[in-house]
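Shown next, in C-alpha coordinates, is the structure this report addresses.
All protein chains of the complex are present and in place, except for one that has been dropped.
After this line comes subunit A, so read on.
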Amino acid sequence: MPATARLSSTIIGTSRASPSRSLPAFRQRCAYHSYDYAQPPPFPPAETKILSSAYAHVPEHGFTIDALKLGARDAGYLDASTNLFPRGVFDLINYHLVTQRLALKDSVQFPEAKDGKEIGVGRKVRSLTLARLRANEPVLHRWQEALAVMAQPTYIPPSLHELAALADEIWFLAGDQSVDTSWYTKRATLSTVYSATEVFMTQDTSKNFVETEQFLDNRLQDLQTVGGFMGKLGEWVNYTGHSTINVLRSKGMRI
(Lines give C-alpha, C1' and ligand atoms only; values in the text may rest on other atoms or scores of the structure.)
Protein backbone atom coordinates (compact mmCIF):
# COMPACT_ATOMS: atom_id res chain seq x y z
CA MET A 1 0.00 0.00 0.00
CA PRO A 2 2.73 2.56 0.82
CA ALA A 3 4.37 1.67 -2.47
CA THR A 4 1.26 2.56 -4.44
CA ALA A 5 0.92 5.79 -2.52
CA ARG A 6 4.50 6.70 -3.32
CA LEU A 7 3.98 5.82 -6.95
CA SER A 8 0.88 7.98 -7.19
CA SER A 9 2.66 10.86 -5.49
CA THR A 10 5.48 10.73 -7.99
CA ILE A 11 2.96 10.73 -10.80
CA ILE A 12 1.30 13.74 -9.28
CA GLY A 13 4.65 15.37 -8.72
CA THR A 14 5.52 15.19 -12.39
CA SER A 15 2.13 16.38 -13.54
CA ARG A 16 2.29 19.28 -11.11
CA ALA A 17 5.68 20.23 -12.44
CA SER A 18 4.50 20.38 -16.02
CA PRO A 19 3.15 23.79 -17.02
CA SER A 20 -0.60 23.71 -16.72
CA ARG A 21 -3.07 26.41 -17.66
CA SER A 22 -4.90 28.03 -14.82
CA LEU A 23 -8.47 27.00 -15.53
CA PRO A 24 -8.22 23.33 -16.48
CA ALA A 25 -6.74 22.62 -13.03
CA PHE A 26 -10.30 22.53 -11.76
CA ARG A 27 -11.57 20.47 -14.63
CA GLN A 28 -8.83 17.91 -14.17
CA ARG A 29 -10.30 14.74 -12.80
CA CYS A 30 -8.02 12.60 -10.70
CA ALA A 31 -8.60 9.02 -11.69
CA TYR A 32 -7.02 7.65 -8.54
CA HIS A 33 -6.92 8.39 -4.84
CA SER A 34 -3.87 10.04 -3.40
CA TYR A 35 -2.98 9.88 0.28
CA ASP A 36 -0.34 12.59 0.10
CA TYR A 37 -2.02 15.35 -1.84
CA ALA A 38 -5.28 17.11 -1.15
CA GLN A 39 -7.66 16.82 -4.07
CA PRO A 40 -8.33 20.09 -5.90
CA PRO A 41 -11.79 21.49 -5.16
CA PRO A 42 -14.33 20.02 -7.58
CA PHE A 43 -15.68 23.38 -8.78
CA PRO A 44 -14.03 26.77 -9.49
CA PRO A 45 -14.40 29.37 -6.68
CA ALA A 46 -17.13 31.55 -8.20
CA GLU A 47 -19.24 28.53 -9.13
CA THR A 48 -18.76 27.04 -5.66
CA LYS A 49 -19.90 30.27 -4.05
CA ILE A 50 -23.10 30.51 -6.08
CA LEU A 51 -23.90 26.79 -5.91
CA SER A 52 -23.40 26.54 -2.16
CA SER A 53 -25.68 29.52 -1.54
CA ALA A 54 -28.20 28.12 -4.02
CA TYR A 55 -28.08 24.76 -2.26
CA ALA A 56 -29.34 26.41 0.92
CA HIS A 57 -32.51 27.37 -0.98
CA VAL A 58 -33.18 23.86 -2.25
CA PRO A 59 -35.32 22.65 0.70
CA GLU A 60 -37.71 25.53 0.05
CA HIS A 61 -37.50 26.11 -3.69
CA GLY A 62 -36.41 22.69 -4.87
CA PHE A 63 -33.88 21.98 -7.57
CA THR A 64 -35.08 24.82 -9.75
CA ILE A 65 -33.72 27.81 -11.60
CA ASP A 66 -35.27 29.97 -8.87
CA ALA A 67 -33.03 28.41 -6.23
CA LEU A 68 -30.06 29.10 -8.49
CA LYS A 69 -31.06 32.73 -8.97
CA LEU A 70 -31.56 33.25 -5.23
CA GLY A 71 -28.19 31.65 -4.60
CA ALA A 72 -26.55 33.92 -7.15
CA ARG A 73 -28.09 36.94 -5.44
CA ASP A 74 -26.93 35.76 -2.00
CA ALA A 75 -23.42 35.33 -3.33
CA GLY A 76 -23.38 38.90 -4.64
CA TYR A 77 -24.08 37.99 -8.23
CA LEU A 78 -26.99 38.82 -10.52
CA ASP A 79 -29.90 36.78 -11.86
CA ALA A 80 -28.08 36.81 -15.17
CA SER A 81 -25.03 35.17 -13.60
CA THR A 82 -26.82 31.82 -13.62
CA ASN A 83 -25.55 31.70 -17.20
CA LEU A 84 -22.35 30.52 -15.56
CA PHE A 85 -24.03 27.12 -15.44
CA PRO A 86 -24.53 25.82 -18.95
CA ARG A 87 -26.58 22.87 -17.71
CA GLY A 88 -28.76 25.03 -15.43
CA VAL A 89 -30.59 23.04 -12.78
CA PHE A 90 -28.58 19.93 -13.47
CA ASP A 91 -25.44 21.74 -12.33
CA LEU A 92 -27.11 22.32 -8.97
CA ILE A 93 -28.04 18.64 -8.70
CA ASN A 94 -24.54 17.69 -9.76
CA TYR A 95 -23.18 19.92 -6.99
CA HIS A 96 -25.20 17.94 -4.45
CA LEU A 97 -24.02 14.62 -5.89
CA VAL A 98 -20.35 15.56 -6.04
CA THR A 99 -20.09 17.28 -2.66
CA GLN A 100 -21.95 14.48 -0.87
CA ARG A 101 -19.79 11.87 -2.52
CA LEU A 102 -16.61 13.65 -1.51
CA ALA A 103 -17.95 14.23 2.01
CA LEU A 104 -18.23 10.46 2.55
CA LYS A 105 -14.58 9.99 3.33
CA ASP A 106 -14.77 12.45 6.24
CA SER A 107 -18.25 11.62 7.50
CA VAL A 108 -17.73 7.89 7.91
CA GLN A 109 -14.82 6.78 10.07
CA PHE A 110 -14.15 3.17 10.83
CA PRO A 111 -12.57 2.26 14.17
CA GLU A 112 -9.13 0.69 14.04
CA ALA A 113 -9.11 -3.09 14.04
CA LYS A 114 -9.68 -4.18 17.61
CA ASP A 115 -8.29 -7.44 18.97
CA GLY A 116 -7.18 -8.42 15.51
CA LYS A 117 -10.72 -8.50 14.17
CA GLU A 118 -11.43 -5.99 11.46
CA ILE A 119 -14.87 -4.97 10.27
CA GLY A 120 -15.67 -6.88 7.10
CA VAL A 121 -15.74 -5.10 3.75
CA GLY A 122 -19.42 -5.98 3.38
CA ARG A 123 -20.31 -4.25 6.66
CA LYS A 124 -18.32 -1.19 5.64
CA VAL A 125 -20.07 -1.00 2.29
CA ARG A 126 -23.40 -1.19 4.07
CA SER A 127 -22.65 1.64 6.49
CA LEU A 128 -21.11 3.83 3.76
CA THR A 129 -24.13 3.33 1.51
CA LEU A 130 -26.45 4.18 4.39
CA ALA A 131 -24.42 7.29 5.20
CA ARG A 132 -24.65 8.45 1.60
CA LEU A 133 -28.42 7.81 1.55
CA ARG A 134 -28.87 9.79 4.75
CA ALA A 135 -27.04 12.71 3.15
CA ASN A 136 -30.09 13.03 0.87
CA GLU A 137 -32.31 13.59 3.89
CA PRO A 138 -32.37 17.44 3.92
CA VAL A 139 -33.49 17.56 0.28
CA LEU A 140 -35.43 14.29 0.24
CA HIS A 141 -38.83 15.92 -0.32
CA ARG A 142 -37.34 17.48 -3.48
CA TRP A 143 -35.34 14.49 -4.58
CA GLN A 144 -37.95 13.12 -7.00
CA GLU A 145 -37.65 16.37 -8.96
CA ALA A 146 -33.93 15.89 -9.10
CA LEU A 147 -34.33 12.28 -10.26
CA ALA A 148 -36.66 13.48 -13.00
CA VAL A 149 -34.07 15.99 -14.22
CA MET A 150 -31.33 13.38 -14.07
CA ALA A 151 -33.48 11.06 -16.19
CA GLN A 152 -33.64 13.57 -19.04
CA PRO A 153 -31.80 12.08 -22.03
CA THR A 154 -29.12 14.78 -22.10
CA TYR A 155 -28.27 14.26 -18.45
CA ILE A 156 -28.39 10.46 -18.29
CA PRO A 157 -24.69 9.97 -19.18
CA PRO A 158 -23.33 12.44 -16.58
CA SER A 159 -25.75 11.04 -13.97
CA LEU A 160 -24.62 7.48 -14.62
CA HIS A 161 -21.04 8.65 -14.50
CA GLU A 162 -21.64 10.18 -11.10
CA LEU A 163 -23.36 6.99 -9.91
CA ALA A 164 -20.35 4.96 -11.02
CA ALA A 165 -18.05 7.38 -9.24
CA LEU A 166 -20.09 6.97 -6.06
CA ALA A 167 -19.99 3.16 -6.23
CA ASP A 168 -16.26 3.34 -6.80
CA GLU A 169 -15.81 5.72 -3.86
CA ILE A 170 -17.76 3.42 -1.54
CA TRP A 171 -15.82 0.31 -2.52
CA PHE A 172 -12.55 2.19 -2.23
CA LEU A 173 -13.36 3.57 1.22
CA ALA A 174 -14.49 0.11 2.31
CA GLY A 175 -10.99 -1.10 1.52
CA ASP A 176 -11.79 -3.26 -1.49
CA GLN A 177 -8.62 -4.21 -3.37
CA SER A 178 -9.94 -6.56 -6.03
CA VAL A 179 -7.97 -6.54 -9.27
CA ASP A 180 -10.00 -8.98 -11.36
CA THR A 181 -13.32 -8.81 -13.16
CA SER A 182 -15.08 -8.63 -9.79
CA TRP A 183 -13.88 -5.01 -9.72
CA TYR A 184 -16.50 -4.33 -12.37
CA THR A 185 -19.28 -6.56 -11.07
CA LYS A 186 -18.94 -5.15 -7.55
CA ARG A 187 -19.33 -1.59 -8.77
CA ALA A 188 -22.14 -2.46 -11.15
CA THR A 189 -24.16 -4.32 -8.55
CA LEU A 190 -23.65 -1.67 -5.88
CA SER A 191 -24.80 0.98 -8.39
CA THR A 192 -28.06 -0.87 -9.02
CA VAL A 193 -28.64 -1.50 -5.31
CA TYR A 194 -27.89 2.11 -4.44
CA SER A 195 -30.18 3.60 -7.08
CA ALA A 196 -33.02 1.25 -6.19
CA THR A 197 -32.72 2.10 -2.51
CA GLU A 198 -32.54 5.80 -3.30
CA VAL A 199 -35.82 5.66 -5.18
CA PHE A 200 -37.37 3.59 -2.36
CA MET A 201 -36.21 6.19 0.16
CA THR A 202 -38.15 9.01 -1.54
CA GLN A 203 -41.34 7.09 -0.67
CA ASP A 204 -40.28 6.08 2.82
CA THR A 205 -42.35 7.57 5.63
CA SER A 206 -41.09 5.32 8.43
CA LYS A 207 -39.37 6.78 11.44
CA ASN A 208 -35.65 7.31 10.99
CA PHE A 209 -35.86 5.49 7.65
CA VAL A 210 -35.85 2.02 9.18
CA GLU A 211 -37.70 0.67 6.15
CA THR A 212 -35.03 2.05 3.84
CA GLU A 213 -32.42 0.37 5.96
CA GLN A 214 -34.41 -2.87 5.79
CA PHE A 215 -34.75 -2.50 2.02
CA LEU A 216 -31.01 -1.99 1.62
CA ASP A 217 -30.24 -5.01 3.79
CA ASN A 218 -32.60 -7.14 1.71
CA ARG A 219 -30.97 -6.04 -1.53
CA LEU A 220 -27.48 -6.73 -0.19
CA GLN A 221 -28.75 -10.10 1.04
CA ASP A 222 -30.10 -10.80 -2.45
CA LEU A 223 -26.70 -9.99 -3.89
CA GLN A 224 -25.03 -12.43 -1.54
CA THR A 225 -27.57 -15.12 -2.36
CA VAL A 226 -27.24 -14.56 -6.09
CA GLY A 227 -23.49 -14.21 -5.82
CA GLY A 228 -23.27 -17.46 -3.82
CA PHE A 229 -25.51 -19.23 -6.29
CA MET A 230 -23.48 -17.98 -9.25
CA GLY A 231 -20.29 -19.13 -7.52
CA LYS A 232 -21.72 -22.56 -6.90
CA LEU A 233 -23.11 -22.76 -10.40
CA GLY A 234 -19.70 -21.88 -11.78
CA GLU A 235 -18.08 -24.56 -9.66
CA TRP A 236 -20.60 -27.15 -10.79
CA VAL A 237 -20.23 -26.23 -14.48
CA ASN A 238 -16.47 -26.36 -14.13
CA TYR A 239 -16.51 -29.75 -12.40
CA THR A 240 -19.07 -31.29 -14.73
CA GLY A 241 -17.25 -29.98 -17.79
CA HIS A 242 -13.95 -31.40 -16.71
CA SER A 243 -15.52 -34.74 -15.77
CA THR A 244 -17.28 -35.00 -19.10
CA ILE A 245 -14.06 -34.33 -20.98
CA ASN A 246 -12.18 -36.83 -18.85
CA VAL A 247 -14.86 -39.49 -19.34
CA LEU A 248 -14.75 -38.92 -23.08
CA ARG A 249 -10.93 -39.10 -23.04
CA SER A 250 -11.05 -42.34 -21.10
CA LYS A 251 -13.28 -43.71 -23.86
CA GLY A 252 -10.49 -42.98 -26.30
CA MET A 253 -11.69 -39.72 -27.75
CA ARG A 254 -8.96 -37.34 -28.84
CA ILE A 255 -9.86 -34.11 -27.06
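Note that contacts are C-beta pairs under 8 Å (C-beta built on N, C-alpha and C of every residue); 3 or more make two chains touch, one makes a residue touch a chain; residues count from 1.
Keep in mind that, in the parts below, contacts and distances are computed from a predicted model.
S.K.: So one subunit is absent here. Using its UniProt record, which name fits best from "D-lactate dehydrogenase (cytochrome)", "RALBP1 associated Eps domain containing 1", "NTF2 domain-containing protein" or "2-methoxy-6-polyprenyl-1,4-benzoquinol methylase, mitochondrial"?
M.R.: Per the UniProt record, that chain is "2-methoxy-6-polyprenyl-1,4-benzoquinol methylase, mitochondrial".
S.K.: Which residue among A:K69, A:H96, A:K186 or A:R219 touches the omitted chain?
M.R.: Among A:K69, A:H96, A:K186 or A:R219, only A:K69 touches the chain that is not shown.
S.K.: Which residue, A:S34, A:S52 or A:S81, contacts the hidden chain when the whole complex is considered?
M.R.: Missing-chain contact among the listed residues: A:S81.
S.K.: Just the residue numbers, please: which parts of subunit A touch the chain that's not shown?
M.R.: Here the touching residues of subunit A are 23, 44, 46, 65-66, 69-70, 72, 75-87.
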